[in-house]
Each structure stands twice: as C-alpha cells, then as structure tokens.
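Note that this complex is displayed minus one protein chain, with the remaining chains in position.
Showing chain A:
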Amino acid sequence: MGGVVDMDHFGALLATLVSLSVLVVLTIRGYPIYSRSVRPKSHVRLGLFLAGLGIAGGAFFGPLPDLGHQYFFVHQAEHLVARLLGPMLIALSQPGGWLAAGLSRRWRSQINRVLCSQVVRAVRSPVPATFLLIASLYIWQLPGAYSSAQARETLEFVAHFGMVAAGISYFSAVFGPGSVVGGWPYGARLITAFVVIVSNILLGALITLKEVSLYSGAPMSFSAGTRFGLSDETTGGYIIWVPSSMLMIVTVLLIMNGWNKFEEVRWQRRHERRDSNSAVLEFPETAYELKLKTAGPNRRMGRTLAIGSLSMFAIVLATAITVLQLY
C-alpha cells in the first residue's frame, strides 16, 4: 500500500512540475517577443500571471496539501485557490499572446486547431463552462469522492487539476475581450457569475449549517469523528460560502468594468465604421436620445441585480431553515 501511495505522490508531483515548467518556459521564451509589440508596456499582466500560477500551484505544492489532509477547512482553501483565485488571476492576465509567441510555429498551429475544434468550442460556451466549474467542486464534495481523493494522491491530483482547468476555461471566457468572434455576451457573463455564486452559497451554507460530520470517514483526517471535526467542517463550509462568493462578486465587478470599457470603445469608434442606416441609429446623438435608449436597459439591469441579491438571500434562509428542521 505504501508503495502505491509513493507512486501516487511521485506521479502527481511530476505532472504538476511538468505543467508548471512548460508554462514558465513558454513565458520566458514568449514574453520578450510579445512585449516588443505591445504599447504601452506594462508588466502588471505578467505579474498577475505568475501570481496566478503560484497561487494555483499552492493546491499542489507547499504546506497546503499536507495540512489539507488533516483539516477539512484547509482543504477547502485549496479548492478555493485551485478553482477560483488562481485561474481568475491567470485569466485576468490574458497570457494567450505570449504563450503562443513562446511556441514553435508547428505547435502553435496544432494547439490552435485543437482550440478551434467544435468540441472545445462547445465546452467553452457559457452553459457547459459554468456547469463544469460548478461540477468540479460539487463532485469532489460528495463524502465518498472526498474520502477516495484523500486516500489516493493521484485522484486528488485529478480533482485539483480538473478544478484548475475548469476555472481557467470559465474565467478566460468571462474576462475575454468582448469584440472577438465567439466571445460571450456580457449579459451571459454576468448571469453565469451569479449562477456560480448561488452554487457556492448553496453548498457552503449546507456544509456550514449541518449538525453532523459528513467527512469524518476521510482517512488521515486529524479531526475525524471528534467534536472538533464538526467545527472544522463548519469553517470549511464557510470558506466555500463567503470567500468564494466574495471572489465571484469581484468577478461581477470586473465584468461590469469590462462591459463599460467595451461600450466606451464602441462609442469612440462610432464614426470610423460604415454601417447601415439602422446600425447607425444604435448611437444616440442627443442627451434625450441617450436617456431614451439607456433608461430601459438600466432599469432591467438594476432589477436583475436586485433579484440576484434577493434570491441569494432567499437560498441562504431556505437552506438554514431546512437544515435546522432536519436536526
């Protein structure tokens, strides 16, 4: 058994090292080429990318994985960095340009072909990408799946790697430029972010409020079966509930900021385009026309945000009432 665990550990470590090394080498090769063509020069994106890699890597290396085997709440912090925080920073840095520049022409065209394939495009559309992000957490929170992943490092690696991949796929679409073909509409980006928040609240509230220990069967768990085990799980549930939802609220703010920038650029370029007469009417010429055009959408947006917050609140209360009635 010890041999199996060692091989598990070695394989997981090797796969993580190889993945990170490839990304770092591509950045070292591609960033100087890419930065020569970008004006104004800014290294903030590179910093975000490296920070994202480091943070997502925290779910595989360092003290978190070891502590995560002892404490449920540390394991949830691992999930938080692997699924949300790390991928979010990586996607915000939009590293596609320099990673592509770091590849050879042959590899670039092959990877491009894969990324443009129908399967990948289908997986990266709003509904499947959001579903995968949510499923990547929910599946591994099932007590049986959680215990199995705790027992076998290869399985744990698959779980965490799946979370990072689902996170990068989701956030790169959410923070991607609005003007590209196949880019998500901004309304869809906002709605998917709300769906992810609701899923975090639902699972987080359920784990926080429950009165019995569900993960005490996990092997190597320091706190298994003790009274401390329940408070450990409560803290873990709170991590899924609040910090994860806070990160998604930051995502909502960033989406709205990106939407505003996209609209401003579109407005600034309104005279450069030679569109049809009906398309030209998209751009109001007077303040009255502007007010007329934006009043309806603004009201709808306000209503959507209000309904979003109220439904999250309703979910929390409904979960609390259900859990309290169960015990």
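What we mean here is this: contacts are C-beta pairs under 8 Å (C-beta built on N, C-alpha and C of every residue); 3 or more make two chains touch, one makes a residue touch a chain; residues count from 1.
Keep in mind that, in the parts below, contacts and distances are computed from a predicted model.
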Remark   = Answer for the undisplayed chain, UniProt naming, from "Extracellular solute-binding protein", "Multisubunit potassium/proton antiporter, PhaG subunit", "ABC transporter permease" or "Apolipoprotein acyltransferase", is "Apolipoprotein acyltransferase"
Ask   = If the hidden chain were put back, which of A:L64, A:L209, A:I239 or A:I255 would touch it?
value = A:L209
Remark   = Absent-chain interface residues of chain A come out as 208-209, 231, 234, 309, 313, 316-317, 320
